[in-house]
Each structure stands twice: as C-alpha cells, then as structure tokens.
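Shown next, in structure tokens, is the structure this report addresses.
Complex shown without one protein chain; remaining protein chains in place.
For reference, chains read A, B and C in written order, and residue numbers begin at 1 within each chain.
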Amino acid sequence: MIRVGVVGYGYWGPNLARAVSETDNLELRMIADLSSDALQRARRRHPSARLTANWRELIADTAVDAVVVATPVGTHFEIARAALSAGKHVLVEKPMTDSVTTSAILVSEAAQRSLVLMVDHTFVYTGAVRAIADLIDSGAAGDIYYYDSTRVNLGLFQRDVSVIWDLAVHDFGIMDHLLKARPVAISASGACFVPNSLENMAHLSVFFDDGAMAHLNVNWLAPVKVRQTLIGGSRRMIIYDDMQTSEKVKVYDRGVSPKDVQLPSYEHLVSYRIGDMSAPAISSKEALLTELEEFARCIEAGATPVTDGACGLRVVEMLSTATRSMALRGQPVELSMERLAS
Amino acid sequence: MIRVGVVGYGYWGPNLARAVSETDNLELRMIADLSSDALQRARRRHPSARLTANWRELIADTAVDAVVVATPVGTHFEIARAALSAGKHVLVEKPMTDSVTTSAILVSEAAQRSLVLMVDHTFVYTGAVRAIADLIDSGAAGDIYYYDSTRVNLGLFQRDVSVIWDLAVHDFGIMDHLLKARPVAISASGACFVPNSLENMAHLSVFFDDGAMAHLNVNWLAPVKVRQTLIGGSRRMIIYDDMQTSEKVKVYDRGVSPKDVQLPSYEHLVSYRIGDMSAPAISSKEALLTELEEFARCIEAGATPVTDGACGLRVVEMLSTATRSMALRGQPVELSMERLAS
Amino acid sequence: MIRVGVVGYGYWGPNLARAVSETDNLELRMIADLSSDALQRARRRHPSARLTANWRELIADTAVDAVVVATPVGTHFEIARAALSAGKHVLVEKPMTDSVTTSAILVSEAAQRSLVLMVDHTFVYTGAVRAIADLIDSGAAGDIYYYDSTRVNLGLFQRDVSVIWDLAVHDFGIMDHLLKARPVAISASGACFVPNSLENMAHLSVFFDDGAMAHLNVNWLAPVKVRQTLIGGSRRMIIYDDMQTSEKVKVYDRGVSPKDVQLPSYEHLVSYRIGDMSAPAISSKEALLTELEEFARCIEAGATPVTDGACGLRVVEMLSTATRSMALRGQPVELSMERLAS
Partner (left out) sequence: MIRVGVVGYGYWGPNLARAVSETDNLELRMIADLSSDALQRARRRHPSARLTANWRELIADTAVDAVVVATPVGTHFEIARAALSAGKHVLVEKPMTDSVTTSAILVSEAAQRSLVLMVDHTFVYTGAVRAIADLIDSGAAGDIYYYDSTRVNLGLFQRDVSVIWDLAVHDFGIMDHLLKARPVAISASGACFVPNSLENMAHLSVFFDDGAMAHLNVNWLAPVKVRQTLIGGSRRMIIYDDMQTSEKVKVYDRGVSPKDVQLPSYEHLVSYRIGDMSAPAISSKEALLTELEEFARCIEAGATPVTDGACGLRVVEMLSTATRSMALRGQPVELSMERLAS
C-alpha cells in the first residue's frame, strides 16, 4: 500500500484526495492546507486522514511515500522539490511549475533519485483522448495536418496567471500526448478586458517541424462554455467535443486529394472524399482514477508515467514561449530548447 | 427602370442575375460570360436577356445603365474600371479587387464621375447581421471587446487565392460594418496541406486602436461546416451561428465586473453577471434582394451605399495585410494606409 | 419522350412542374390552374408550356401522356379518375384521395387499363429514407421493434384537413415503405386549439401484427420545427433527424439482451450493449428528381412504382382509421380491410 499525502485542499485538491481514496494500492494518509476552513472540509470527507496546516510536516512524515501537490502554481516548485529531496514520489497539478528552469530542475532531481515525477494532465487519461490516440497511433487518421481547439467560457478569472496558463495548458498537454511532430515556434496574441488583470483572451498558433499547425482559442470572457477540438488528418478528420454527453468523439472519413491532371480554369484543384462518420463508444471511467492507477503502477514498477516530468517540462516550455510571443503581439518565438527525450 | 448587365455567369453570377430580375426598378438587360455552357444556362433562366461572350460589348451597350461584376477576382479591376469609364454604376463581387492600389483607383474613379461603386459584401445585408448591428449601434451590447469567428468547411479549394481571400473576406466585411474601432495591425498564420496550392487554413488576429481584438479561423479542410461568431461586449455577448435554421443570433446578458475591494488570495478578481439569453426574431428576407434594392436606391438618389467602394478598399487592405503577415509566420503587420473616411 | 401535364400550380405544383422539366424522358407540356395569378407565375417559369384554367382540357389533350395531380386533396379523385379514363398515366400528390373507397377505385381503374398510378410519397425517395431502408432490408438493424416520429412546427394550418392528413401522411408513407409487418389497429388522440378548425395536434399509436409499435406526434402549433424519428431494432437503433444539414441518419449499435440466469432482487433484468455510432454518407440528390425518374421508368417499362396506388391506398386507410379513433378519444380501431398485395 502506497501512503499518500495531499498538499493543497482548495479547488482541485479535494478531487485528487477523493481519487486517491478510491484507488487500490493508494492510501490517503495525510492532507495539508493553510486554511482552517479547508482542513475542516477535509476532516468531514476524510475522517481517517491526518491533517496539518504545514506542508513541510507532511513531507517530513515517514508514513508518507508519495506526495500530491495541488497548490497555486507559484508554489509547485518549492513543494515538489522538497518532496523529492525527502525521497517521496510526486504528482504535481498542471502546469508543473511556472518556469522552464524550475521544471527542468524537478525532472533532473527525480531522475537522480529514481523517483516517480508525474504531472496531472488529466485530459490525457480521459476515454475521449485515449480513443483519439488510438486513431492516430494506429495510422487510421493518417498524417496529422492540424489541431484546432476552442476552449472558452465565462470565468474563472485568475489572479496570478493569464488565460494561457489556465486553459491552453490543457491543450498543450493533449497535443504533447497525441502528436508525434515537434513544435518549433509559437505565435500568440492576447487581450485583457478587465483592469489590473492579465490576458483573459488569447489565440495561439503553434508551428511543427513537419508543417503541421495547431491553434488554440482560449477565453475567460465568452458567454457559453465551448470545449471543441478539430483534428485534421490525411485519412480521417476528428471532432472532439467535450461538452457533449454522448458522442464526444466523431470521426469523419473526409478529405481531399490533389488532382493529378492539368485542369481548365474554374475547375477544382482537388477531389473530395465524403464518406461516413462514426462515433466510437468511449470509456466513461473517470480520468482521475485512471491517472492515479497509473501513478500507483509506476511507483510499484519503477516505470515512467505517460505524463512524466519531461512531458510537464515540455508543456511549461510551450506556455512560456506563448507568453513571450503574446507580449510581442504575435511575433513568432522559437521553442529553442532541445526537446527532452520522452 | 435601371437597366443592368451582369458580367460573369459562373458560380455566384446566376444568383446576382436572379436577384436583379426580382428587384423592382432593376431590369436584367444583358449577361456576359466566356463560356458557352454558362450562356446556355443563362438563356434558359433569363430568356429575355441579351447574351454575349464579350464583356466589353456589354459595357459599351448604351442600353445598360449599371454593371454587376461576378468574374474571378483577378479580373474585377479591369472590368469595373472599364464600366466606370463608360459611365456605368458598378456592383462588384467581393473582394473588390486583388490589391489596395487597384481598389483605391476604383474608388477614385467612381468619385470623380459621381457613379455608384458598391461591393457585394452580402452578409452585411442579412437579417442576422442587421440585428447585431442594431444591438451594437443602440449601445445595448456596450463596448465591443472582441469579434471571434470560425468559418470552416470542406472545400471549395480555389486555384488563385488563399483561404483568406475566400473566407476571411466575409468577416472583414462584417467587421467593417459592425465595429467602430479602427484596425491597426494584423497577425496571421496559415498552412497548406495540398501540394501546389495556396494556404487552405489560416488564423488571423486583428488589433484595434481601442484595445479590442478580432480573430478569424478559416479553413477549407474541416470535416463539417461551421459559421460561428462570438462577439463580446461589456454589456452583452452575442453568438451568431449562421448554420442554425432558427435562432441564428443569441444575446447573452453575461459579463464580468472588476471587484473594487482588496481581495484575499484565492478569491476571484471579478464578479460575474449571468442573466437571461434572448434570440431576436430575424428577418428572413434574402440578403441579396436587400442588397440590390440598396444598389437601385443609391443609383436613383445619388446616395452612398452601405457597402461602398471605400468599404471594399478597407477590406482589401486587411486581406493584403493579413497575407503579408502570414508570409512572416504571424509577425504583426501594421495597417499603414490612412483609412478612408466612410 | 413522355409528355406531362401538371394540374394544380399552387403550393406544391411548381416543385413538381420544375422537377418534370429537369427529368430526362419527361417533357412539361401543359399546366392547369384555376387561378390566373398561378398561371402567370407558371408562364414566367415555363414559357414553353401550354396553360389552361380548365383541367378537363388538359386531360383531354392528346399531346399529354401523363398527368401530375397537385390540387387540394378533395379533388384528387375526380381528376385522377378522369385522367385514367382518358388513358393517361397518373402521379397524385399525397394523400392519394380522401377516402378508402375512392383510393380503391383508382387502384382498380389503373390496373384494368394497365396504366401507371403512382402516389407522391416524396420522403420515400430521399437519400435518408433509402439509407434506412438499406439498413432494414439487409438485416443490419435486426427485427424492428418500433418507429417513433415527431413531426411538429408552427403552421401551416389547413382549412379542410386535420394535422393527421397533412403531417402523419408522411410517416405513414415512410412506414409503409420501411416496415414489413402489417398494421392491425390504430389508437389516436387529438386536440384543436383554434376555433372552427380541425385537430391541429394529434398522437397516433399504430399496432402491428408482429408486436411492433409505431407512434406519431404531429402538431401545427409547436414553437420550433422538429422532424425526428427513432427506429428501434433488435440489432441497431436509428435516429433520423431531417432538420440536420449533415448526419441526418445516425445508426447506434445499442440494445439490450435478456439475462438468462436467475437474478437476485435489485439486479438488472437485461444486459446492455453500447457500441459505436455511425452516420452513413447520404445521397444529396433531390428526392423529387429520383421520384420523377421512377415515374418515367415505370411508364416506359410498364413497371410498378415503388410508391404505387396500392401503397397510396394503404396510407389512406391508415389516415381514415386514425381519424376514426381520434373521434373516439383514443379507442383503438382495427384496420379491417385486407391489405392489398404490394
């Protein structure tokens, strides 16, 4: 049984704590939060867990084997590093940290100590993304031309981070998982319509080394919630609509082929393929449970998680690069770092 | 009765010819097209119109008062200029021409001869866009923060122009009509997934002088047809979905206000307003008929059309600027020209 | 070339006339309508057709081989019978006539004279219904358990017939085409919310000899237009939504199987199968053109149309039976007549 401590019991922490408590081989041993209100809520839900207002105490506890970090992003690095130093396996809420440097340090520390470092890119563990990954990995979708995502809603405005770090992080995590091509540059533009806050609307274009392109539309100031992604492949095109209660993933046998003959003017350049659409049955298992089983499995087997620290680092690099481009009103910025081997 | 000649009877010309024939005060007198097939189709539909394979003949005909140009964009300038020189009023299919210089010449020629020069930005004349214009002009929507449009489908791939000139032109026409702010720069990125063709996918960010922002997502290689625009205002937010058969325009009484008190950490920066949604009843009158009535009205009254040549020029300027930025992979390009007074 | 006369140029007649004129082997020779306005509209669209205010003249004309009847339903019988007596092939708008007796006479007359008698059940010729027929005929859908249709909108209120004769007729035509089982009884209930008019809302349950059931919900007083049919089969379930611009037909690999073991209480009786959904690509060819090609083919080959007079009679029998049950507030009424062999 792996004994787990959860640091941070605010917005997302309670979900992680519950998922830990529902996962075989994991035991929720301890919860830390600065707020006494939060600790009181934790006591009601998890009466057998030890509580503390001091996360250092949780990390120091020898009865804790693994630490889940669900605090504001600005504190991830300090807490995760301390946990690794104390020999604990670590699962960090996304984004892993708020800078490339700190993320790289975590990856390096975990490697040196042979500890599991995992980042909570939850969507990667959903039935929908796994179904899409199958379509791409099997070759059914063909070469991927583009990934085009709209992720907008009203709120929740955040104090310390722009909408990129809050919403685009989901798509970067999904793209990192799905796409084989290497992103080489990002052009981002954004705007802020609320005084004294960071950008609450942004558009990001990501250029890949094979000519593919991704685009993200993220916005905290939209009237309705939209979570829709179009993925264009040479053999299949996919629509992933996370707001649907059924048929979240639709696969279209549609596309174009260049015509090889010389054409008179007015004629189309391409021929169109318009075949059937299908929507695969998708596992409704909660993503967080799949994710925590992966965490447990990797700790027990000494394996590398699907969303390991290297993956968290790549996503943070993309977030940083996009932020830099946004400050330059869309001027493309290269992803200069060598991508770490996954 | 204003006697009209239509040059070009390919894809869009038949619609314009039919609309001319159904408009009071307009008479469809003549049709020109290079293709004998096209002329045969024209004869069946409009047995009383004179036909010619030579557009110069149509323009020279003294029985023609006004010319509608519906040919490929590369030929618009030559034909429209000849028509103006011959003293005819002109309605040009969008985009008005393929360069800022030629568009500016047309505007100047029409002004010198006191002829009506109108551009066929059809969407401006739809019930939906007119309802949105009412919401903005009346102040009901408040300050406009953003215009965010998705206009994608499978095909029709074009030979001579990128997807920007084919699809973004619609949004530029609508934006020019709806928004009071002046666009100052554009950042665009695009990609081409079919050999030997121009960009078939593009994302454009437009920056305005008042801090507002527009974004267009245009794509010829999407599995489904999407025509959806979000317009965010300080008082109302609007969703315009042209694929809906009813409720094309939805108006949301939603938004945020900055909180003026000092907030403890974890608290939201803003307060949210989530009120009712309403969908105004929208005129189902065909836009093209409204547009041609406007053309007739302006010729008779010597008035300036809602979508006049200056408007056509501003849209061409935006298309050219976006194309330049796209070649620079998103580097923002200023709209340097002085905007013509409308 | 089969020379066709169209009687009735009101609401639906112009569509039939146009379709005749666009069909190979059919020639639109003559149009009859009582209204001079209608004849004027006919002249503009079909300048080469002969026009008359007297349908008897059209029927008597030896230059007419086949007659299309698109007049109010109360006049179908007289006109169609006269046309058959004059040796013309006949296509009648649905419903074929307003009573079982008159429909049976038409069927008999056509048979005696070896003339084609066809009824305009247009939906049968749509790509969507043909795709569904393929699913059922091939056995892919399994045994059909139910057909459940909602066909509601605002208006068009009719003077002489209830909503059953206006809207349910479509479903009866589709059901007659798709389902192999024999309907044995109908229970219908309706209501009228506008003074001095017939029922504008009705619900019909149809019982079949194999235990299957159909239900129709028809309503002229609904806020939105709905055209949705669920078809439940033992192997596949189908949703046919005619208001969708794409994916009109969705096929679900879903169902239940009874469990064969003895179950403790609280346990489910059945096991569920929840597989993929698929939406077949559907021909977008206009149904009316397919239908008129069938009319021409049957006249030339002496063949029996897919929607022949016997089919029209069966549908009229269902309409009459439903009307009788509605007067009895839902009391089931048997379809007593022997079904004519198809």
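Keep this in mind: contacts are C-beta pairs under 8 Å (C-beta built on N, C-alpha and C of every residue); 3 or more make two chains touch, one makes a residue touch a chain.
Being a predicted model, the structure only gives us computed values, none of them experimental.
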The one residue from C:47, C:87, C:139 or C:155 touching the chain left out of view is C:155
Only one of B:10, B:142 or B:280 touches the unshown chain, namely B:280
Of the candidates C:21, C:162, C:187 or C:323, the residue in contact with the absent chain is C:187
Residue positions on chain A contacting the omitted chain are 47, 224-225, 243, 245-246
It is residues of chain C that touch the chain not shown, namely 10, 35, 72, 145-146, 148, 150, 152, 154-159, 185, 187, 189-191, 193-197, 201, 203, 205, 207, 211-213, 215, 217, 219, 221-224, 230, 232, 234, 237-239, 250, 252, 254-256, 258, 263, 265-270, 272, 274, 277, 325, 328-332
For chain B, residues touching the missing partner are 247, 253, 274-281
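FYI, only the chains that are shown with their structure count from here on.
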Using only protein Cα atoms, the chain sitting most centrally is B
Rounded to the nearest Å, the gap between Cα centres of chain A and chain B is 38
Note: chain C sits from chain A at a C-alpha centroid distance in Å of 52
Among chain A residues, those touching two or more other chains are 274, 277
